[in-house]
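Note that this is a trimmed complex: some chains were dropped, and none of the rest were shifted.
Naming follows writing order (A and B), and every chain is counted from residue 1.
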């Protein structure tokens, strides 16, 4: 069956298709009394909004959010918060090609196999436009965890990584790549533009760090904080891998290299390293929570590829239309939103059990 | 709050601690009429069982499973299946050191921070002994998906990877490492033994392939097949990263390299590649489902490390006791079990919605 709800205590349900009249999210379980209006959500949507540079899709969507329920006199009431974003630029293009044949790398074939047919306009429900609803929900989640500071950025595009020594958080908002390394951002301009002009696309790695998470959040065994983060991140469109802390590289370390020794500190124990990425046994340790996420290159490319029609005939397909040359870029605010949603949920879960 | 249940349609709940009288699983939602007795489960537990070689912990546990409910005359009845495994080798060692100080890399500190205290005997609930219950549950799940063949193996230990050209599935059961490359298995003998003698430990990468999964399993958006696999795998003890198909490497490919083109085949469309790892848009494509999982090196090592006591005093701790020098090895049957549990759940979920 379909399952469009995420979370256990703070839950959100999203709905909507790429080319329907609107899309939205219903956020349930939010504590009462938090200041919330559209202005608290819009900046996060703006960060994800398409059409802001030549490095993203040229679809023009203002992505203006409306709050339809759950607040009173500017504060959350504890009842479900309904958020709606209208689609305004569903271009009346000819979808006959996509309707007839499966785009390689897309969900077209899988959706048809599952449901018997699909809404092929812009990918329907499998479109990354759905992630606007998550970003809106994530903005609500942030209100639940004011003690946490979330930073997300692209740390690699097409195999070209940032220089960790050059990390400057200030840079993240100042280039079209959410890149914390000014010099890498410069290089990526040409890299992404070349791919775009080739009609191709690039993958990316996004890193997200949450500071201020206290020790003790996480619900062993099957709602471990890292398991929920893995689920949340892997479910983002185009994501193919998730790692926590040192991640895959930890598989190449020896025990004493990977350990995070502790020492007495001014305000409790201090860790001498954070290979664990802030999570041990599925529970936060008080260190920064660190997640890294791999986005594959956009599947929609202008380069023709072999595929089959719905009737099973061989054909070639080059995906026309407006697409991101690197979906990982606009995926960055989505990663941050999912981090917020998972952490807010676990804050409430922890409070339920441990008071 | 605690959350010891996994799954949506086929659900299982596990319970038990490393040094309690027993541990177990309750499997709920299993279809009726499937042949099930202890003999159908035991081989999977035997594969995970400790003490079978010098490359695993020397704790001796027969891990004999008992079915306490849910079957009648050798068949599942559709009611909950209660599985119990008694602990028999809880060595009466002195745990005073672990009780007093936090083992670096372990869940000790996080559990104390969350719950205020912890069962320190052998790690309590955070011990990988819990995974025996998952393996037992996984054996039941396999009965639900007879059309699927699951193969799991170690493809890398301590950075030393198998040669993909030398892959031989027959080898997997013939060495103590679940290694499909006979030559790599030879190398690993020395590698793992050296680490063990050093009092250190090694990480590993486990790969799991499920063949025979039909196109159409998966529940967009928030129970995508890959998201559920990511959750299931990341929740295994010592796992720090999960990737599907080409995974992180996909972030370094261009769109046309990463595409999985299709061609008409004898029994429907055929794919020319499987970078997607058998999942697109969160739904299975009919290709093999491929997951790769990174295990960190065992945290319990004999090499002393800096840490703090419960009272916050500085100390050093070398973890005595019996431990796996490379937890990834015995993690392999656990990865296979989680694959079976996720797939069986999604088979039923798909049937609910799509008939």
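Definition applied: contacts are C-beta pairs under 8 Å (C-beta built on N, C-alpha and C of every residue); 3 or more make two chains touch, one makes a residue touch a chain.
Bear in mind that the values here come from a model prediction, so they are computed numbers and not experimental data.
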| item | value |
| --- | --- |
| Where 2 copies are displayed, count of copies in the complete assembly | 4 |
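Here, only the chains that are shown with their structure count from here on.
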| item | value |
| --- | --- |
| Cα-centroid distance, subunit A relative to subunit B, in whole angstrom | 26 |
| Subunit B-facing residues of subunit A, complex | 1-6, 8-9, 14, 102, 104-107, 109-111, 113-116, 125-126, 130, 156, 158-159, 195, 200-205, 214-224, 226-235, 237, 240-248, 250-264, 268-269, 272, 275-277, 279-286, 294-301, 303, 305-308, 312-314, 328, 349-350, 352-354 |
